[in-house]
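Pasting a structure here, questions to come.
One protein chain omitted, others in place.
All chains are identified by letter, namely A, B and C, in their written order; residue positions are counted from 1 within each chain.
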Amino acid sequence: MDFTPHTDAERKEMLADIGVSDFKELVKGLPLYEGDFKIPSGLSEGEVVRLGHELGSRNQAPPRLLSFLGAGCYEHYSPAAISALMSRGEFLTAYTPYQPEVSQGTLQTLYEFQSAICEITAMDVCNAGMYEGASALAEAVLLAVRETGRQEVFIPHTLHPDYKAVLDTYTAEASVQLIDVPQRNGQMDLDFLRARVTENTAAVIVQNPNFFGIVEPVVEMGPIVQAAGAFYIAVVNPLSLGLLTPPGEFGADIAVGEGQALGIPPGYGGPYVGLFTCKSKWLRKMPGRLVGQTVDVDGKRAFVLTLQAREQHIRREKATSNVCTTTALIGFCANFYLTLLGKQGFRDVAYQNLAKSHYALDQFRQIPGVRVPFGDSPFFNEFVIQTKVPVENLQQALLEKGIAAGLSLKKWFPELENASLWAVTETKTKADIDHVAKALREVL
Amino acid sequence: MDFTPHTDAERKEMLADIGVSDFKELVKGLPLYEGDFKIPSGLSEGEVVRLGHELGSRNQAPPRLLSFLGAGCYEHYSPAAISALMSRGEFLTAYTPYQPEVSQGTLQTLYEFQSAICEITAMDVCNAGMYEGASALAEAVLLAVRETGRQEVFIPHTLHPDYKAVLDTYTAEASVQLIDVPQRNGQMDLDFLRARVTENTAAVIVQNPNFFGIVEPVVEMGPIVQAAGAFYIAVVNPLSLGLLTPPGEFGADIAVGEGQALGIPPGYGGPYVGLFTCKSKWLRKMPGRLVGQTVDVDGKRAFVLTLQAREQHIRREKATSNVCTTTALIGFCANFYLTLLGKQGFRDVAYQNLAKSHYALDQFRQIPGVRVPFGDSPFFNEFVIQTKVPVENLQQALLEKGIAAGLSLKKWFPELENASLWAVTETKTKADIDHVAKALREVL
Amino acid sequence: MESLIFEKTQPGRRGYVLPALDVPSIDPAAVLPALALRKKVSELPEVSELDVIRHYTRLSQLNFSIDTNFYPLGSCTMKYNPKVCEQVANFTGFRSVHPLQPASTVQGFLQVCYELERMLSEICGMSEFTLQPSAGAHGELTGLLIARAYHKYKGNARKTVIVPDSAHGTNPASAMIAGYQVVNTKSDPKGRVDLKALKAVLNEDTAVFMLTNPNTLGLFETQIKEVAKMVHDVGALLYLDGANMNALVGLIRPGDLGFDIMHLNLHKTFSTPHGGGGPAAGPVGVTEALTPFLPVPRIRKTEQGFSVEETAPLSIGKMRAFNGNSLILLRAYIYIRCLGREGIRKLSETAILNANYLRAKLHDRYQVAIDEPCMHECIFTSAKQKRFGVKTLDIAKRLLDYGFHPPTIYFPLIVEEAMMIEPTETESKQTLDLFIDALNKIADEAERSPEILKTAPHSTPVRRLDEVKAAREPNLRWRSVPVKVSNPPTPAKT
Partner (left out) sequence: MESLIFEKTQPGRRGYVLPALDVPSIDPAAVLPALALRKKVSELPEVSELDVIRHYTRLSQLNFSIDTNFYPLGSCTMKYNPKVCEQVANFTGFRSVHPLQPASTVQGFLQVCYELERMLSEICGMSEFTLQPSAGAHGELTGLLIARAYHKYKGNARKTVIVPDSAHGTNPASAMIAGYQVVNTKSDPKGRVDLKALKAVLNEDTAVFMLTNPNTLGLFETQIKEVAKMVHDVGALLYLDGANMNALVGLIRPGDLGFDIMHLNLHKTFSTPHGGGGPAAGPVGVTEALTPFLPVPRIRKTEQGFSVEETAPLSIGKMRAFNGNSLILLRAYIYIRCLGREGIRKLSETAILNANYLRAKLHDRYQVAIDEPCMHECIFTSAKQKRFGVKTLDIAKRLLDYGFHPPTIYFPLIVEEAMMIEPTETESKQTLDLFIDALNKIADEAERSPEILKTAPHSTPVRRLDEVKAAREPNLRWRSVPVKVSNPPTPAKT
């Protein structure tokens, strides 16, 4: 099944109008591929749906799978109204709103997205979305390095390993020096920062909650970074901001984050939306698109892409970033989520995450063979445990009971023996938690 | 979770504006229920979705279940574009188009539905949809009885038993006499009709293909019915009309049918759409809504509900029917289906049903222990077999292999020992058919 | 405006293709008799998937709908239809289930139906419900056939059904189909039952008295218990047209008031979407004495799970093929599970509050038919606008220009120039205030420039339609070859 509408008769007629007798004349002399493409024959829609069902059934997924995986991607309730709106063709099949007169739907929704993200982060400005969290962080670091002219960037040891990897990739060639900030009881070592952050420091990064789920001393860090005139860059889980001090209130110059927690399906890795916010003094240095409010010739309020002089299509190699298409529709999703939950619901969801994860850890603690390495450190909705058996064994045993255990940390933190990272969100009932605790007890 | 928007403050303000201090004043003196409603507490959306998943997973359904059930409800491919359109709020949440100026979407789509159904049935007119097939037939019979002033109605023994049951219910009090027309080799006995149809006959009904899947001698019947001045009423499977002589060409006065086959999900029984078509001479006697083309004051083409003088809201007890709300949205679905399949696709799907069911019967025939009672009679996409073991045993054994066997006919046709009715549509691959044949062989 | 999809046809174009045939192809003529084979091909559209999506997406935008506009259509309960109900109804485990599957394979669906029936019975104070009827009118017919079977069982089917003049047209129409003579009875000035008038027509021939409560003027039948007594005294049954149950759920139980039979409109009270005129569902509830007559199948809860009872000796039989509009029932089930016992009361309280708010705010500028506290809807008239030559129709059409769907107009028939406004409980005070503003502006316009109203609407995709032409020269379908219309054309307007 292809999606070309022409009949043979029409093709002929069109070729005649063009003045050629055969399509080949239009590509005469071009190096056409003579071989046979080794891809399967086309399928009809019915076959492809069946194929989709087959392939989909070879994945395990919630709600059948009871999953405690988090680590930067979380299972949250996503209101049904969101997908109803996201599937509307007018949103789904529009391009970037280059013609504002016929794109007010996209533009106003993005403006509302920017506004909502500013509200939750307490930052001055927010762009219309980045690819996802990790590359948004990389862009923030590039901005800091560019603006300060300095090279040292402090990276918490407790930063999400993928974010660290992406920073490595993005800065590999930029003579940036990434300095690992050690952890103490799962938190950044402030003494280390006090000792090492200087006027050579371009930026200090904090992730809050950090990869271990632990809440960092973000407020205390501020003066240390600011004293050195460095950029204070925060990576936040937006969902935690219903409860946690937002980056705009702990002095962050730039706050980025992964928007996935805001009602966006895990989808095996994407698409998500990267959040990028900053103080207004960095407005003209920001990457990505910005939607602004203005008026039309009749004086009507209207929205438009603005401050494009930062962008690649105008500034080319002098642009603040290379991004072009990002993730407008996923930004919509985040915006719909924040709007539906609203002022109170946004606090509620953060609170429930806190309560459920704490209940879970309280249960886990009581299981012989479970150790809590960062027992005293405050955490939001995930935590690390160490078990007397290797995490792989645990995973396998729980999988047989339909449970996806917490993530094994071996790959990145070999120093934490048999450690795993468990996320417990509002989607887990008390019964679910008791069930997994029982299962753990049986396995250990 | 309820869906009332008011805050307490607003409620108070509104009560004050009304001039009462408490809601109770508005219902003062009314016999309010003092007890506690014994229904569960309200659930949040997240809980209800989880409940839905749980309940849904306690049903078996295609594509996991390989089903050969038909008998008036068929599994067909339904193009993805259909549900994309049907979920649009503007279609889904509009009322009956009483205000045509702001309902052209509904009205034009219904007009196109009427047109498409007229095209496939070759009938003169079609209304905007009835509840479903069986009650549409009942309405047709009531019309015939009313218009002829006669009481005898001939019902094929091979009519869908539910349709027969509904006719019984609808005509129980109307002193209508339902006469059973015996079958011969699975078809209506024409000699019986020749002998018995007279000027006392209000209507003769034919179902094509009939309940056994068999194609009836619809053309041959025409003159017998017409000679008696009776109504020739056809019940058709619209999907078969890609291949079979349409009622408009075999002289039916009224043709009704179940629209479900036209891309509508089985949905455990509904909602479907009843098709009701007739010769134009019965136009003003038709039940249900009709959309007509007209112009607006500016001369623009526009569509409107018309000939409402037939309907209950105008004529009350003298109306042609009591129906009011029927199934507009499901009519849309049928229309989208016919439009997407189009002229050629509509023939293709009928043809594939024919080919697949014939292939299946060819395989089944070869299985020892399978007998084909109506072996020589032509059939469309389902057929009856008799097996050496009771159908219940067969069903149970196949169900364990993930197969829903054909329908047991014991309840309605005890004379056909161990008979089952198998539908094989275009959704069954050769592999599926070979698979079930193998399974049958193992079981028998 | 969009052209017809048929006019977009291009011979040979395809919008959907099937899998290639993977079984031996056969010649239809070899397996089917020549007479059985279609000769002339149907002239269905030949268009692409894009053509279809674009055509109908654009068409859809020509509609007003709850999702886009306030839609206070009286008697229709155009409340918000929660998206979660749609989401669950689209699960494959519900959508793709065949109605004849063995009970063991549909336990989830049976549970939904069973529990829904129990909840509806509890909400209405009835003994049992049948979920089979496909809409309100279908429910009426079901209920009347149950009544008839009951009377017959008692020895006399009786002859008449009494219907108030304020009733919806489906009531008398259903009575007729059920084989009864319809006796109309006058309402009192407030649209309530006139006890004297009722008394005059009630007798041993009366099978059923059909009542809408709150009545179609939005008022509660305060004498309902007397009415019930009178009806029962002659051995007749009292039927409730439950179209207005949005005023009662969680507050008042019809079964407690003396109703013997009632139908619900799930597509009104229980928020299943209207779809431009259906699908719907019209479950019928009865008191215990009438349960033996309910249609089959019945769903039973047993030790081994849920089972389907296919026959019952006194049952009226089946009202339709299969079991009912299950996906609609499922939506209503999910809706009630969302609301729960607290939510259903809040529903009706808010519906009543909203209607009374509109009454209070509008009654200076618009005549209220009966100015006393109303239930979930309120009837206004254009009496105050009459002297400017403005009719209810004009006000309704002008509302379109303000982006509001008009109320139900010219119903109930007993109120001259009626405008029946039902705001429902899901609309906010802000929306109601905007609507009030618009109606006030229209009242100003009626005084100052009535022409604007009489020629309204002005900003809709099409303007007022020539309905006479539509009826006189019926054009009910596209035709591949234009044919002579069966009725000769007559001048469009008189």
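Heads up, the rule we're going with is that a residue touches a chain if its C-beta (ideal position, glycine included) is under 8 Å from a C-beta of that chain, and two chains touch if they have at least 3 such contacts.
Everything numeric in this text was worked out from a predicted model, so none of it was measured.
Engineer: Specify the shown partners of the omitted chain in the complete complex.
Structural biologist: Output: missing chain touches A, B, C.
Engineer: Specify the residue from the set C:S428, C:T455 or C:N475 that touches the hidden chain.
Structural biologist: C:S428
Engineer: Determine which one of A:A195, A:A227 or A:L399 touches the chain that has been left out.
Structural biologist: If we include the chain that is not displayed, A:L399 is the one touching it.
Engineer: Pick out which of C:R38, C:K83 or C:R298 touches the chain that's been left out of the picture.
Structural biologist: C:K83
Engineer: What is the set of chain C residues that contact the non-displayed chain in the whole complex?
Structural biologist: 8, 10, 13, 48-51, 53-54, 57-58, 61, 66-69, 80, 82-83, 426-430
Engineer: What residue numbers in chain B mark contact with the hidden partner chain?
Structural biologist: These residues touch the chain not displayed: 1, 3, 5-10, 43-47, 79-81, 83-84, 89-90.
To be clear about the criterion, only the chains that are shown with their structure count from here on.
Engineer: State, to the nearest whole Å, the distance from the C-alpha centre of chain A to the C-alpha centre of chain C.
Structural biologist: 46
Engineer: Please report how many Å separate the Cα centroid of chain B from that of chain C, as a whole number.
Structural biologist: One centre to the other, that is 19 Å.
Engineer: Find every residue in chain A that makes contact with two or more other chains and list them.
Structural biologist: 45-46, 79-80, 84, 89
Engineer: I need the residues of chain C touching at least two other chains; which ones are they?
Structural biologist: 12-13, 16-19, 49, 53, 57, 82, 84, 86-87
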